[in-house]
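Every protein chain but one is kept in place in this view of the complex.
Entry: chain A
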Amino acid sequence: MGDTGPIQQAKLVLLGDMGAGKSSLVLRFVKGQFFDYQESTIGAAFLTKTIPEKGVKFEIWDTAGQERYHSLAPMYYRGAAAAVVVFDITNAESFAKAKNWVKELQRQGNPNMIMALAGNKADLAAQRSVTADEAKAYADENSLFFWETSAKTNVNVAEVFNDIAERLPRAAAALPQQPTGGITLTEPAPEQKKKSSCCSTA
């Protein structure tokens, strides 16, 4: 706080079911825009955004949501300092998928990874099928930040990223990005976790 050190880079990945609103959240955060029809993401898209007050530059990977693209995800979350797992509050299945992502990150991701859970499309509360209480309880149990967001009406979008920025360990975030060293479809085994994550040394 009050730190005016150099800008630190932090790799952040967005995960979640197709159509949950990952790309829309990123676009809202990075460019302040929203499109009713946001092109489906194939593979992953890369965007950056600096929050000068927090001294952080987010390097954001917005991934593809369809189940079959799951095998590509480790490539993007490997070495990430933070993750935002997104679900659509009008779609219970997307919440179940979000839980799976959290589990996978807990097991395979960087152990110091900061995770946020975003219940998106909060503007559609009338069609809600996941309650805020339910999601909040789950988030608490798993030490995740939780926000109900709307990319469409710009509710709590900046908050998600600000929370993360504040919690980033300065030293860890400053570490250079570790090369991922080629494609691996298999997730690293839990024993190797410490070795393979870039932010485990403080």
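In this text, a contact is a pair of C-beta atoms (placed from the backbone, for glycine too) under 8 Å apart; a residue touches a chain by one contact, two chains touch by 3 or more; residues count from 1.
Everything below uses one rule, namely that contacts and distances are computed from a predicted model.
K.L.:
The complex has one chain missing from view, so what does its UniProt entry call it, picking from "RNA polymerase II transcription factor B subunit 3", "DEKNAAC100056", "G9825 protein" or "RBR-type E3 ubiquitin transferase"?
P.N.:
"G9825 protein"
K.L.:
Looking at the full complex, which residue from A:Leu27, A:Ile51, A:Met75 or A:Met115 touches the chain that isn't shown here?
P.N.:
A:Met75
K.L.:
Could you list which residues of chain A touch the chain missing from the display?
P.N.:
18-19, 35-40, 42-44, 46, 48, 59, 61, 64-69, 71-72, 75-76, 107, 177-187, 189
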